[in-house]
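Only one structure is covered here, and it is reproduced in the block below.
Heads up, this is only part of the complex; the chains shown haven't been moved.
To keep things simple, chains are lettered A and B as they appear, and every chain counts its residues starting from 1.
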Amino acid sequence: MTDTATNMRLKLPLTCFILEIIIIILFGVLVQYDKETDAKKWHLEKKSENKSDYENDFYYRYPSFQDVHVMIFIGFGFLMTFLQRYGFGSVAFNFLISAFALQWATLMQGFLHGLHDGKIDIGVESMINADFCTGSVLISFGAVLGKTSPVQLLFMALFEVTLFAVNEFILLSVLDAKDAGGSMTIHTFGAYFGLMVARVLYRPNLDKSKQRNCSVYHSDMFAMIGTLYLWMFWPSFNSAITAHGDDQHRTAMNTYYSLAACTLSTFAMSSLTAHDGKLDMVHIQNAALAGGVAAGTAGEMMLTPVGSMIVGFLAGIISVLGFKYLTPILEEKLKIQDTCGVHNLHGMPGVLGAIVGAVTASLASREVYGDGLEDVFPEIAKGHLSASTQGFRQAISLGVTLGIALLGGIVVGFILKLPVCGAPSDAICFEDNIYWEVSLIIAAQPAGGAESPGGDCMINQVDHSTPG
Amino acid sequence: MTDTATNMRLKLPLTCFILEIIIIILFGVLVQYDKETDAKKWHLEKKSENKSDYENDFYYRYPSFQDVHVMIFIGFGFLMTFLQRYGFGSVAFNFLISAFALQWATLMQGFLHGLHDGKIDIGVESMINADFCTGSVLISFGAVLGKTSPVQLLFMALFEVTLFAVNEFILLSVLDAKDAGGSMTIHTFGAYFGLMVARVLYRPNLDKSKQRNCSVYHSDMFAMIGTLYLWMFWPSFNSAITAHGDDQHRTAMNTYYSLAACTLSTFAMSSLTAHDGKLDMVHIQNAALAGGVAAGTAGEMMLTPVGSMIVGFLAGIISVLGFKYLTPILEEKLKIQDTCGVHNLHGMPGVLGAIVGAVTASLASREVYGDGLEDVFPEIAKGHLSASTQGFRQAISLGVTLGIALLGGIVVGFILKLPVCGAPSDAICFEDNIYWEVSLIIAAQPAGGAESPGGDCMINQVDHSTPG
């Protein structure tokens, strides 16, 4: 089942080694410990600012960082293991491109955030931001899951991280937008970028791999591990880089309630849209998370508990409707083959999150925020922007994000078409055996006499067979 | 395999939507950010109390909250996936009723804890308490696992959360009892409530579903994920709402040692009670956790490390004996069909925990607690109660809990018998295909020529079959 095109024996090692060595060189030249991690600088800081070791930012950010980290590696990694024969690729390519992207993002974001004495300072906050950027790449991975080689994924990450950093800089530093949980910078960006890559890499004969583009019982169970970690830790994700104190606390809580309401509306819609009322695991695994995405921008604002719930409630409904009705249309009419349905979990809820953020920002006032206004809306607090202008800037930011994501996705999609990348052919997609030594060979045979409620998805867990 | 009764297409969406909309309305009218999460209030608090952002309660409770959250969604969710054909129902119904219960509990507990200016204040502490209440509902779910519809579960949660909040109020606010880890309020309550519901919903022909009421190799592996998360994070659970400082620290450590000793006695008893000395995964998955339950009440007290170990050691022995000998008796003589054996993990160890708490409380003194007495036993410290009266109050609390749980379980059990709830018939229990679109159909055939050590449990992982 391997042919020269997909033989990674030189392509993958070369790509990994070259990328890692470039990173090492750049880190050697450009990167240093910040004042919270450098032994000498921290002790000077303690003296000059009269701080104790207990005030090191580690204690106030690291627990949230660890939750974000788990979302990146376990959450995204296992959510994508629903594919019955792509478990290795899902979780381990997720692992590979994340390990690369967080390093490259440290450089790209560090560069754009501004050098200190010609150096990039790193600490737990840059680690969180690098994981955020990586999340965006993994969202795009979800759109093309099962249809790329690991070399294509590394190239995609290389360019996407750079574009992410540029977009993030424009939004947060130029437009003064707020987007703590990344409804725009992470979810909208990652989704539409990935969808464009998928469009450019459109596979006209993908139905030849149809029988593997589905789940089986235990792969759905593995995927639920991913779902639940994303759901449980999203409060930490959205609050990870908000200001200390009430901001982190409120953001976590807003997200928690958004997700709870989203779960209820997801189950409701999943049953309602099925002719026999049966729940669809795809909805539970994905749409139940939409509340976290939609609370990304406004989560740190005074969205109110009920506001958070309404946002999540709507996000779940939109997401299930997307999975049910929109994804097939995107595939048939627009030729966008979105493996994981990222448009329904990250795309539309991301846009919803941006809109909610714009509206909530435009309502900001000192009466509501008190002295907390400085933390959430520094530009409004300083009198540089009115609340409605801030809201307008938020809306513009959505447009900028969509522009860079769509355009960037198209360009990068064409780069990934280069033959050197070693993409699989249409007939061998969603198959681990291409890139992995797998002990269990599964043939693409129809299971004898089996009804197949998934329609085209063939049940093929025959345990012994000849390799195809 | 679906009939009109179990068709959820209107029942489930209606139930979810109505419940969620009621919650949203009540949150809109009644719920507000507390002074740790509200931007304006926190900044006023900082000024008036001379606090820094680093003293926001978020930093001292959120890490424990996250561990509790993981126990609720992953711990309970996956522990119940041992059932070979109910993995979706176990983990995803756990997900659904938890998302509902934590919202409803916020309201019920908030109402009973006392309104501030007619509002319920929420923050990380109310989030922890809501998750605690949810835990109790999941314990009851364990008793009826595989035998209910999701609508029944939502109704059960609705009433159980309310009764939990009432019982918790009586114990903690009226009787001045201490129960930080919920041996009484969570475990005893949840177990006996659930057992009564199971009794009322007794199924005379449940043996028709017997072949699915068991595990297979990989479902036992999934369940171990649940077990280990519960075991590892129980120290956080028991300490989550104890007083800052030594209380949280001591409670976590007492629980940790209780569980370690419990694990040793569990393995010992599991092997000892098997005629061939072979270990039983059911014991390892469940009984090894009993130490956490039994250390719930006394965990924050000066139980001493050795005291914690003795408690855990005994809890493991009691629990395994329960699984081995008592559960069959409960089923045959008392008609209580306890799917997960919650009586052995939460019931009896919960009662043990209450007794240990009562005894330990009656021995409290300023010689032992020093100025820490105020934190653990404020009423003794203020001179309102003697230590022996406190111990007596603890014992009364156990009685009250049992009373409300047993009575409440019977009443709610009858409510759940309403036909509108859509319960499955005796022959189609423990089967995901009733409520879920499953790609893999399993027929209830005996595996050809297979010995079946579990006796009645048929091995039936045939991968292709016609739907029954």
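Here is the rule we go by: a residue touches a chain if its C-beta (ideal position, glycine included) is under 8 Å from a C-beta of that chain, and two chains touch if they have at least 3 such contacts.
Keep in mind that what you see is a predicted model, and the values were worked out from it rather than measured.
Enquirer: Given the 2 placed subunits, let me have the overall number of copies in this structure's complex.
Expert: Here the complete homo-oligomer in the file comprises 3 chains.
Basically, only the chains that are shown with their structure count from here on.
Enquirer: Report the inter-centroid distance (CA atoms only) between chain A and chain B in whole Å.
Expert: About 32 Å separates the centre of chain A from that of chain B.
Enquirer: Contact residues on chain A for chain B in the complex?
Expert: Of all residues in chain A, those touching chain B are 54-55, 59-60, 63, 67, 214-218, 220-221, 224-225, 228-229, 231-233, 236, 243-250, 252-253, 256-257, 259-261, 263-265, 267-269, 271-272, 274-281, 284, 288, 302, 304-306, 309-310, 313, 368-373, 375-376, 447-454, 457, 459, 461-462.
Enquirer: Which stretch or stretches of chain B touch chain A in the complex?
Expert: The touching residues are 2, 7-17, 19-20, 23-24, 27-28, 31-33, 36-44, 46-47, 53-54, 56-59, 62-63, 66, 69-70, 73-74, 77-78, 81, 87-88, 91-92, 95-96, 99-100, 102-103, 122-124, 127, 150, 218, 222, 225, 435-441, 463-467.
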